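Heads up, one of the protein chains got dropped from this complex, but the rest are sitting where they should.
For reference, chains read A and B in written order, and residue numbers begin at 1 within each chain.
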Amino acid sequence: MTRHRALIGILVIALAGLAVASHAADQQNNTKGVPFPAIAMGQGETCVEDTDFMRRNHMDLLDHQRDETVINGVRTEQHSLKECINCHVVNGPDSVPVTVSSPQHFCRSCHDYAAVSVDCFQCHASRPGVEN
Amino acid sequence: MSIKTEKSTPTPGFDPVRRKFLSAVAAAAGVALAPGVMLYGITKSNSAAARVSGSAVSSNVRWGMLIDLNRCDSGCDDCVTACSKENGLQGHGRPATDAQWIRKVDVTNPQTGASQSLPMMCQHCADPPCVDVCPTGASFKRADGIVLVNKHTCIGCRYCMMACPYKARSFIHESLEDQKPHAPRGKGTVESCTLCVHRVDAGGQPACVEACSDTGGGAMLFGDLKDPDSEISQRVAKYATQQIRADLGLDPGVRYRNL
Partner (left out) sequence: MKRIIYSEIKGRSPQFYALAAILLVFVLTALASAFYMEHSGHYVTGMNNQVVWGMPHVFAIFLIVAASGALNVASIGTVFGKTIYKPLGRLSGLLAIALLLGGLVVLVLDLGRPDRLIVAMTNYNLKSIFTWNIFLYVGFMVIVAAYLWLQMERRMNRFAKSAGMLAFLWRLILTTGTGSIFGFLVAREAYDSAIMAPLFIAMSFSFGLAVYILVLLAACRGSERDIGDKVVNKLGRLLGIFAALVLYFTAIQHLTNLYAAEHIGVEKFILLDGGIYTLLFWVGQVIVGGIIPMVLVFRASGDVSRNAILASTLVIIGGFAQVYVIVIGGQAYPLELFPGMEVSSSFNDGVIASYAPSLPEIGLGLGGVALTGLITLFGMKLLRFLPASLANATIDPHHSVTAKSS
């Protein structure tokens, strides 16, 4: 019984050591980790808000705008998903805008990197449409 | 009939989309008016109700439709085609599950044999049963009377489809791709005629109404039922009109004439 305990104790210490070591290695190799995505720039000079602000808060802006649009019929372009899609369009090799099924898609490139899944494009068009 | 589009409320925020649209309407009206024929479809636009860009819809407006069945031909389904095109509705070859926002219904009196054809869609009730029964509030009525499904909160329970007397709603039975940017729709949620809300918000009128006046019989008139000066209000005041299943007391915004 005591021998078992000692064995388990050694095992735990060894595992802990391994974890610390690998964590340190991770920090060293940070630059070699998952490659930073190539994010498609918008077409204008600047985005509707500061880039840093957008990175952190775009979801809240979209959420707010979506309720404004659906419930109150406010269809300004400022924070609308449609305008994000129109501006940050990425053309594929055939020079046709790619859909979210392509890893190059503006939203997807970053969301893949951050491992955040969104369900916007189950309903919304993920590329500019032919307006009529 | 006068075109009052130019007199629309001054917009502090310049809105190129709407401006483009309004001029198109004015041009179309000019052409149509030339032979001196008055068509239902060309309304005074919704100038009286045009909103300042960025302001919320108001309950001072109630959008409605008047459909004159004497001008509706049973062989014509231009409104249906226009709706599908506008909103990106595609069949999948499965009639039982394919979505229909507007359809032509043939009504026959079994005793006399008299027959009529009419377009049927969401009737945009003032007291919509679909809104009452929806557990999450996804089915809702906008302040201006348009009944919509907020697909962000629709869980796909289909109780609204059970509750609607007009069979106006469809459930999306499959995954969709390449939807129209102005008409988001996706698997697992319920949908119905939006009265082309994206067009209405831009100062226009529904695609079916436009198609009906362009190539159909000019049977459909769209407008503000609360504005006493609007074409639709004046016609509703002048002629006898019917609401379908008026016995249910739901006060649909879609009215029919010569039913």
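Throughout what follows, a contact is a pair of C-beta atoms (placed from the backbone, for glycine too) under 8 Å apart; a residue touches a chain by one contact, two chains touch by 3 or more.
Computed from a predicted model, the values in this text were never measured in an experiment.
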Displayed chains contacting the withheld chain: B
Hidden partner chain, touching residue among B:I67, B:C83, B:M220 or B:I244: B:I244
Omitted-chain contact residue, chosen from B:N60, B:T97, B:T215 or B:Q234: B:T97
Interface residues of subunit B (partner: the chain not displayed): 92, 94-100, 103-110, 120, 129, 131-138, 153-159, 161-167, 169-175, 187-190, 244-245, 247-248
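As a convention for this text, only the chains that are shown with their structure count from here on.
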Distance from the mean Cα position of subunit B to that of subunit A, given in whole angstrom: 38
Residue ranges of subunit A in contact with subunit B within the complex: 66-68, 70-76, 82, 85-86, 99, 122-125, 127-129, 131-132
Subunit A partner contacts - residues on subunit B that touch it in the complex: 13, 51, 53-57, 85-86, 140, 142-144, 148, 150-152, 175-182, 184-189, 197-198, 200-202
